[in-house]
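Mind looking over this structure? Questions follow.
The other protein chains are all here in position, but one chain of the complex has been omitted.
Letters A and B mark the chains in the order given here, with residues in each chain numbered from 1 onward.
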Amino acid sequence: MSARAYSPPWRRTIGYVLLGVFALVYLGPFLIQIATSFKTDTDAANHSLSLVPHPVDLGAWKRIFGYTPNSGVPFGRWLFNSTLVATCITLGRVFLDSLAGYALARLRFPGRKAIFLLVLSVLAVPPVVLLIPRFLVLKELSLYNSYSGMILPICADATGIFLMRQFFVQIPVAVEEAARIDGAGIWRTYWDVVLPLARPGLITLTILSFQGSWNEFSYFLIATSDPKYNTLTTGLAKFSSGSLGSGTQYPVTLGAALLSTIPVAILFFVFQRQFVSGQLSASTKG
Amino acid sequence: MTAPEQELSDLRRATTRRRSDNSAGERTRSRPTRRRAGGIRGRERWAGLLFVGPGLAVLLIFLVVPIGLAFYVSLTRWDGLSSPFGNGAKFTGLQNYRSLLTEDSLTRQNLAVSVRNNFYFVLFVVPIQTMLALFLAVLLNNRFLKGKSYFRTAFYFPSVTSSIAITLVFLFLFQGGGAVNRLLDFVGIRGPNWLADSRGVFHQVLRIFGVDAAPDWAKHEFLNLSWWDWLSGPSIAMCVIIILVIWTTSGTFMLMFLAALQNIPEEVEEASEIDGATQWQRFRLVTLPMLRPALLLVLTLGLIGTWQVFDQIYLTGNNPATITPAYLSYNQSFQNSMFGVGAAISFLQFALIIVLSTIQRRLVGTGEDY
Partner (left out) sequence: MRIPAARMAVAVAAGVAMLITAACGSSGPSAPKTSAGGGKTTGLHLTLLIGSSGDAETNAVNAAAKAWGTKSGNTVTVTPAKDLTLELTQALAGGSPPDLFYVDASKFAGLVKANALVPYGDQLPNKADFYPSLVKSFSANGKFYCAPKDFSTLALEINTDMWTKAGLTDADIPTNWDQLEAAAKKLTKGGVTGLVFSDTLDRVDAFMRQAGGSLLNADGTEFTANSPENLAGLQYVAKLAKEGVLKFPKQTDTGWGGEAIGKNKAAMTIEGNWIVGGVKSDFPKLHYKVVELPAGPKGKATLSFTNCWGIAQKSKNQAAAIDFVKFLTSTDQQMAFANAFGVMPSVQSAKSQFTAAFPDQQAFVAGADYATGPTSLPGFDQVQKDFDSKILGLSDGSSNPQSMVDDLQKNAEAALKSAG
């Protein structure tokens, strides 16, 4: 341990106070969100800061789950779409990105340098710039308004390829050479020998891909217009003023938003360590 | 190497200058393969192409081709309702770019407003989120505080949630009679009607000093916007988005700083303590320089991300106080059926981001090359 093992108590108190204040700032909005979903519209408007509904009203939740004559929230559909699409995209990315990353790191084939340069330059393209262009391509390929259109175009990405390549490059060549000497073919070397060693990278990629595709909004916005393809993100955005006319019924809106957050919150708390370490290694590798 | 050592050496390597070519791989590769027969080399070639094939196909079809197609569309006047290659699209050459940049038109005005909004957004978000992230990381790095992982979770949690869900919560909090204004009431400040207020922050500050309206020299226009309007600062409505984005992304950057801080070898810290420097001096002269790569990474990611803000702007609607080029491009295409203009805006935005990234790289360097 270090030479200085003592910190004056007043400094520690300040530390805790600061941490507490910031924790309140970072978690406060969620608490207010939960409380508001149990308020009536007028209560929410008049006592927006209070964490105690007055009276406790389940109207918003009843509406969300379809127990009122007003249109409910097709939450089940949104959840299904989000899960399906996010899972497919994540699987696609993990599989395809690591294949491509390995090829760029370790296999010699014509055009390797050119392809790597292409990957690098694509990294520089801001995703938002691609919104309209992708819409155009989807339209031309008749993939608009379909699950394929939501999944295929982003089931491999330059960032993931680059990330996996960096991981693979750092695995000692000796490992592969040993496998080769043992008689393993290229696929066997990759699948059984190298891939397990790149596990941190794979986990990182999985977490990042899942988080990214689960929360993806702008791409799904331009890839579909039929409400049956709405995910938790697009469904919520369109619901927040579509079904409610131009009124501002916040308890319902916030309740629906809360529901969309719950799946990813659960995943986060369960896989917390992986989320955090994935974020860290992505930042240092990338 | 064991896994933790591997991780450590990876991280150490990441903090020093490193060239990202594959020369290391190449050099050791050539020796063994030269001894082998051409058969292995041939199989390797096919394997390589096969491995990289699907990923490359996706990139080509859905990244490269769209860019080409969009460039073509930006040279046409197309309403999106028929094929862009048919009669529905009239080839107009650089007309879209002209009306965006050189002609006195509403289109140009919209572009100028959106660029101005995004500029101030970047100007406020990047420094503040960087400093806040660093501050929180330093706070959490203190070994004398317990329960740090809980706080770390709390700070990082907003980054994990979807931008749409969070924006809706903030729209509620920042209403005229919303939670934020109630809080301000406690402190005696009368908060503005945030999202309805399109006045620029700088204008409000100048008003305090008595400058109420545009001085004559500022009435001249640049790109359909008077200089006075260019200097308005972010609108108060935009400030809501600024606060929202800082709140959401500081957690991610905090983690990066935390990793970098924990990477600083203990010997360095102890040595500086023994030297008798004050805490602030230690931070400034020892810690900060060691954080340089992380700092540059956070700045770069921040810059690239903020120039693309879209999701939150979509929810605040077509409001000149908050539109950004990304939203404008979407809006021109789908609201006004002017896909040519929308595509042209995308390219201008692309060019802008490239230029700014290059400038940023030249000015501050990168800490590690891509």
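Everything that follows uses one rule, which is that contacts are C-beta pairs under 8 Å (C-beta built on N, C-alpha and C of every residue); 3 or more make two chains touch, one makes a residue touch a chain.
Quantities reported herein were computed from a predicted structural model and do not represent experimental measurements.
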Fill in the blank from the handout: Only one of B:Thr76, B:Asn117, B:Thr130 or B:Gln175 touches the unshown chain, namely B:Gln175
Exercise for the section: With the full complex in mind, choose from A:Leu152, A:Val194, A:Leu232 or A:Val276 the residue touching the hidden chain. Expected result: A:Leu152
Practice task
Give the residue, chosen from B:Asp79, B:Glu221 or B:Glu270, that touches the chain omitted from the document.
Solution key: B:Asp79
Fill in the blank from the handout: Answer key for A:Lys62, A:Arg108 or A:Arg188 versus the chain not shown reads A:Arg188
Practice task
Kindly note down the residues of subunit B that lie in touch with the hidden chain.
Solution key: 50, 54, 79-82, 105-107, 109-110, 175-178, 193, 195-196, 198-199, 318-321, 331, 333-337, 339
Handout entry: Those residues of subunit A which, in the complete complex, touch the missing chain
Key = 42, 45, 69-71, 84, 88, 91-92, 95-96, 135, 138-139, 142-149, 151-152, 155, 184-188, 191, 222, 225-228, 237-248
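Definition applied: only the chains that are shown with their structure count from here on.
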Exercise for the section: Spell out the residues on subunit B that touch subunit A in their complex, using ranges where they run on. Expected result: 1, 3, 6-7, 10-11, 13-15, 20, 22, 24-25, 28-29, 32-33, 41, 43-49, 51-52, 54-56, 58-59, 61-67, 69-70, 73, 83-84, 136, 139-140, 142, 144-145, 151-158, 160-166, 168-170, 172-173, 175, 177-179, 182-183, 247, 251-252, 255-256, 259, 266, 269-270, 273-274, 294, 297, 304, 307-308, 310-311, 314-315, 326, 329-330, 333, 339, 342-343, 346-347, 349-350, 353-354, 357, 370
Practice task
Using the touch definition up top, name the residues of subunit A that touch subunit B in the complex.
Solution key: 2-4, 7, 11-12, 15-16, 18-19, 22-23, 25-27, 29-30, 32-33, 36, 44-46, 48-49, 96-97, 99-100, 102-112, 115-116, 118-120, 122-137, 140, 152-158, 161, 166, 169-170, 172-173, 177, 180, 185-187, 190, 200, 211, 214-215, 217-218, 221-222, 232-233, 236-237, 240, 248, 250, 253-254, 257-258, 260-261, 264-265, 268-269, 272, 275-276, 279-281, 283-285
